[in-house]
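Selected chains only, in their assembly positions.
Labels A and B are assigned to the chains in the order they are written; within every chain, residues are numbered from 1.
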Amino acid sequence: MISLEVFLRLLDLGGTFVFAISGAVAAVNRRLDIFGILVLSFVAGTVGGITRDLLIGAVPPAALKNESYLLTTVIAGLLTFFFYKGIDRLRAPVLWFDAAGLSFFAVAGTEKALEFGLNPLMAALLGMVTGIGGGMVRDLLLIEIPQVLRSDLYAVAALAGAAMVVLGQMLGLPPGPSALAGGLLCFGLRFMAIRHGWSLPVAHLSARRRAEIQGEVERKEKERR
Amino acid sequence: MISLEVFLRLLDLGGTFVFAISGAVAAVNRRLDIFGILVLSFVAGTVGGITRDLLIGAVPPAALKNESYLLTTVIAGLLTFFFYKGIDRLRAPVLWFDAAGLSFFAVAGTEKALEFGLNPLMAALLGMVTGIGGGMVRDLLLIEIPQVLRSDLYAVAALAGAAMVVLGQMLGLPPGPSALAGGLLCFGLRFMAIRHGWSLPVAHLSARRRAEIQGEVERKEKERR
């Protein structure tokens, strides 16, 4: 039987792998070369955790102390490079693995932040950052507004899971069960979002204001050229 | 009567609030969902200070140690979400509050960097970063070239205020008056820039070179698609 520690490490590398695949696929779609693909794999898989570690003062970050993260993202990148067609067809299952990765990252990130003495609210925030940071930087490197800022219930699912962990700690519950509850809550919310298209509201804009903004954006695009 | 410390804390949160409003308005304009709006509020309000704290080794950054920053930016985001029309009408006064926020951030950022032992020149630079960092990352997340790099006297106003603080310290003046002088200098420069359209020069380009660049940019835009 494998120990709890090994199990958690496997989950962590599993999450890294799935996120890395998302980075590699995005890189192939934008015609980056093999080096660009590997960079996007590494970024998508590890930047959430690296950001958390920088912010809590855990340097060098875990992803730079242990080679297994780099190795995991390189494998994900190479697989995508050579078998893009096959991986692209797996979009539906990858979505579920991604939800699992998000859940794990949110919970584990929160626990690490609590360990480093952050207060509960901020620890939950950093758990969320662990889950969504990699995807945000992946999108920025490809010059796209981060999906997580405009799409369905993604960051909120991570935040809810993270909050559950924090609540458990505040109530003095043992860490195992509250981690599990947090992970399940995050995964469940992602499930509902994917299945039922749950999403968050956008602000109301009058037609006139919308036309104005349209004009401003077009002016800016023009200036950029 | 309130103490100096409370007064400074109020100024700090006030600056955070005004900057957060700018982030939230930009997010609404780009049709982000409510989560995206809150992220942009938080980023615009706190990333300048977070960047400074990371660079001087003050981890976890102040904005992650104390919940009042998060709370302030959440309130700014929600107000913008629900009362966008009203807030959008307040553009002119918001500009003045923004100038006040910039002045405070530049001065307070410089003082914190000096406290952490940075040399005077670099402390002034970090004061400026405290003032402009949030707006820069706000623009990057929305895939726009940061306004501060191409607009009127903004960063230079922050830098001048920061330099005044540093100069005061080098001359052995008490910190209070030189902070006040720095803040007033920054605010005054912003006032002139807004009122009289003061701006910085751009480099001269021959018509031929300009046409060449135009061509390159269009080629790149095409490649991106």
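Basically, contacts are C-beta pairs under 8 Å (C-beta built on N, C-alpha and C of every residue); 3 or more make two chains touch, one makes a residue touch a chain.
Because the structure is predicted, anything quoted here is derived from the model rather than measured.
**Student:** Please state the number of copies in the whole complex; 2 are the ones shown in place.
**Tutor:** Whole-complex copy count, per this file: 3.
FYI, only the chains that are shown with their structure count from here on.
**Student:** Can you give the whole-Å distance between the Cα centres of chain A and chain B?
**Tutor:** Comparing mean C-alpha positions, chain B is 27 Å from chain A.
**Student:** Help me check something: in the complex, which residues belonging to chain A touch chain B?
**Tutor:** Listed in rising order, the residues of chain A that touch chain B are 30, 54-57, 116, 118-119, 121-122, 125-126, 136, 140, 143-146, 148-151, 155-156, 199-206, 209, 213, 216, 220, 224-225.
**Student:** In their shared complex, at which residues does chain B touch chain A?
**Tutor:** Touch residues, chain B against chain A: 27-37, 39-40, 50, 54, 59-61, 64-65, 67, 70, 80-82, 84-85, 88, 140-145, 214, 217-218, 221, 224.
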